[in-house]
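Heads up, one of the protein chains got dropped from this complex, but the rest are sitting where they should.
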Amino acid sequence: MKLIVEHRGRADEVVVDRQGEVWLVRVGETDYEVDAVTVAGTARSLRVAGSQYEVDLAHLGDGRYEVSRGGWVEELRVQDPLAYLAGRAHGAVAEDSSQTVTAYMPGRVAAVLVEEGARVAAGDGVLVLEAMKMENEIQAERDGVVGRILVGLGEAVEGGDPLFELD
Amino acid sequence: MKLIVEHRGRADEVVVDRQGEVWLVRVGETDYEVDAVTVAGTARSLRVAGSQYEVDLAHLGDGRYEVSRGGWVEELRVQDPLAYLAGRAHGAVAEDSSQTVTAYMPGRVAAVLVEEGARVAAGDGVLVLEAMKMENEIQAERDGVVGRILVGLGEAVEGGDPLFELD
Amino acid sequence: MPGRERPLRKVLVANRGEIAVRILRALREMGIRGAAIYSEPDRRGLPVVLADEAHPIGAAASAESYLRAAAIVELARQIGADAVHPGYGFLAENAEFAAMCATAGVTFIGPPAEAMAAMGSKIESRRLMRAAGVPVVPGGEEALADLDQAASFAESIGYPVMLKAAAGGGGKGMRRVEAADQLAAAYRAARSEARASFADDRVYIEKFLVRPRHLEIQVLGDTQGKLVSLGERECSLQRRHQKVVEEAPSPVMTPELRQRMGEAAVRAAAAVGYTNAGTVEFMLDASGDFYFLEMNARLQVEHPVTEWVTGLDIVRAQIEIACGKPLGPEFDTVEPRGHAFEVRIYAEDPYRNFAPSPGRLRRLRWPDGPGVRVDAGVYEGDEVTIHYDPLLAKLTVWGGDRGQALARLDRALAELRIEGIRTTVPLFQALLEDDDFRRGDLDIEMLDRKLSNGELRAERPAELADLGALAAAVEHVERTARIAAVSPPARRDRWRQTARREGLR
Partner (left out) sequence: MPGRERPLRKVLVANRGEIAVRILRALREMGIRGAAIYSEPDRRGLPVVLADEAHPIGAAASAESYLRAAAIVELARQIGADAVHPGYGFLAENAEFAAMCATAGVTFIGPPAEAMAAMGSKIESRRLMRAAGVPVVPGGEEALADLDQAASFAESIGYPVMLKAAAGGGGKGMRRVEAADQLAAAYRAARSEARASFADDRVYIEKFLVRPRHLEIQVLGDTQGKLVSLGERECSLQRRHQKVVEEAPSPVMTPELRQRMGEAAVRAAAAVGYTNAGTVEFMLDASGDFYFLEMNARLQVEHPVTEWVTGLDIVRAQIEIACGKPLGPEFDTVEPRGHAFEVRIYAEDPYRNFAPSPGRLRRLRWPDGPGVRVDAGVYEGDEVTIHYDPLLAKLTVWGGDRGQALARLDRALAELRIEGIRTTVPLFQALLEDDDFRRGDLDIEMLDRKLSNGELRAERPAELADLGALAAAVEHVERTARIAAVSPPARRDRWRQTARREGLR
């Protein structure tokens, strides 16, 4: 089966072929023979050329995977080639200048630092979220104008909740 | 809800009633207020009058439960009163003089000690099962005649597999 | 009441997380019934699961649960607890709470309320320490009259010095002065900045410690008046004043310095009539001089490193002292054996500037085997909430010497698995690659300095570059096959035809 795997900042063609107990996998130009088993839950043991790697593998939905190996975490996306091409074509068109900034963690809104319509530079603080006894400033990732602020002071938010618009 | 719980060699009427966050449970003549939550998997935390008990609870099917508390294991059966009464009536009729002895553990048949038709006394060895570098004699639980022997020398058996008949 | 031994039958643990677990373990070993308290989101927490008793104490917010001093004392009374152990944080250094316990006839497992109050005030404790002959950072809170006085004072304590605004705070009106010829300009600048910031131009002078180390001495005192030092811990590795890694003994410690510092710590504790466990914190400068910083009047997070090298059980000792038992002969000559490290595993994302990382612990495997100890407050499947301190667990290791302990820490971190949330583990892995850390060349600014320099970037393990791609691709194919296997045949066939037509297989 031919797949496109986006990883480490690039997209590789990956060909996967089951041969009895092992997998023959080609990543770009390199061939691997992989013996992969589930240890328990999301833990996997991969043997590649005798070397053994214990990884944890979580499916985040939509072909996105989180692969971790004790501290180091990598996010990858696996798609079939057509879906990948369709996605890229769509992505090229959909480049939008407006952005809804979401919370990357749950917390409570401890402060709102700017007003709607304020012009901000990249790195300027917009909101402060408080969690685990610490305050964390949510900053504008780029220069722009703050659109609607979607949360109020003291409000509890979940990870992924929209916080404000940045135009 | 009224239930019959067979435990510790007796059958008790148990009345269970959910009251908000807690359960009101009457076992025989005794009333308990129980706060029960799932910790993770089969682990439960029960608070009864402030005291906390961590138990592990496995459902074995058919209303049978294994409750364990770090080493100590208890097997119980929970039934509604009608099913319990029906089961007792049936049980009284079904007392059969023939018994198929099953393996209480997996293993390999290391020896067959008697022949079919042999008369044995309670405690006599009939088969030897080998597992984990140890040999374990399967004995007749009562006096009787060995009927068919259902496994052969060297055969692998699973826990629960029939081994021989004892008439 | 010195001399009177009172056995305890039940102790209320007025805390949560790993330290509640630590205390419950000690209680069980001593045959004392341990009662936990829990806020609403903590009902399933590890302390509750391991406790003999567990009692609700309120809502999620600390102020509505773990900080409810009166409610906790009342609960202790109601359930017949003979004593309360406060752990650290929450009510541990609240002298009023200690006093409330005493009033209710419940033993507070900690120092006397008066000792706690005396050490709670920075100015008061510095005054007491000076009086007791414990070295305090030279300088004074009193304002300087003029430049001449500043010059002679600076000369007397030695450069570099720090000028500070008497009314100050937040770095305003502060000037570091390296040598005498910079003093005049700095004095003027500091005064003018102080005037602008606080409408008060008085400044005072203090010795400036160049890249000092943070060393602390663990002390224990019984109610018979015996006070002992259990030796030092080095806690220089701090991120924004929060300790991250600790070790014992300190890589720069000598028997002579240990003795002097231990004696100073015992003098400090004696000056306030201290009993039970406490920690005297010092700054050690490059010239080997040390200065009193503060005393923590409670059990310390990092007490396990001292337990490793001394073989003593500090929590057991606390409880025995609270029972009125005298410290035994094993506390008389405490010599460290081998070397221990602690790393604090926080639910913080080192890739995102240490932002909190709550969530469900999908997977958890603690390291084990020789010389490894984990004091955890969570279990696999547990939920880390946003309400409390992000400390998940303390990993401590012991080795025959510092090198073996470092190797063991490295091995333990390689064995450890925490999945579902992000933790500070990659920071420790990066530190183990850092030459200064490996050499024991530490100071209290080092970690912040290296983090802002980008020197401590957690690196991808040097191994198979395509490992992630291999794992994800194989997983994806298996998932796809699984899903296909449970789909109705018609749909599966159609999908297969499409795949064939488009040359994807």
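Note that the chains take the letters A, B and C in the order they are written out, and that residue 1 is the start of every chain.
Keep in mind that, in the parts below, contacts are C-beta pairs under 8 Å (C-beta built on N, C-alpha and C of every residue); 3 or more make two chains touch, one makes a residue touch a chain.
This is a predicted model, so every value here is computed, not measured.
S.K.: Please output the residues of chain C touching the missing chain, sorted low to high.
M.R.: Counting only chain C, the missing chain is touched by 21-22, 25, 28-31, 50, 304, 307, 311-313, 316, 330, 337-338, 365-366, 368-376, 379-380, 400, 404, 407-408, 410-411, 414-415.
S.K.: Applying the definition given at the start, please give the residues of chain B touching the unseen chain.
M.R.: Considering the whole complex, chain B reaches the absent chain at 1-3, 5, 7-8, 12, 14, 16, 18, 23, 25, 27, 30, 32, 34, 36, 41-44, 46, 48, 51, 53-59, 63, 65, 67-74, 76, 78, 80-82, 104-108, 131-134, 136, 159.
S.K.: In the full complex, which bits of chain A touch the chain not displayed? Write them out.
M.R.: Touching the missing chain: residues 37-41, 43, 45, 47, 50-52, 54.
Just so it is clear, only the chains that are shown with their structure count from here on.
S.K.: Which of line, ring, star, complete and other names the graph you get from chains that touch?
M.R.: line
S.K.: From the mean C-alpha coordinate of chain A to that of chain B, what's the distance rounded to whole Å?
M.R.: 49
S.K.: Using mean CA coordinates as chain centres, what's the chain A-chain C distance in Å?
M.R.: The separation of the two C-alpha centroids amounts to 32 Å.
S.K.: Mark out which residues of chain C touch at least two other chains, giving numbers and ranges.
M.R.: As it turns out, chain C has no residue touching two or more other chains.
S.K.: Among the residues of chain A, which ones contact at least 2 other chains?
M.R.: none
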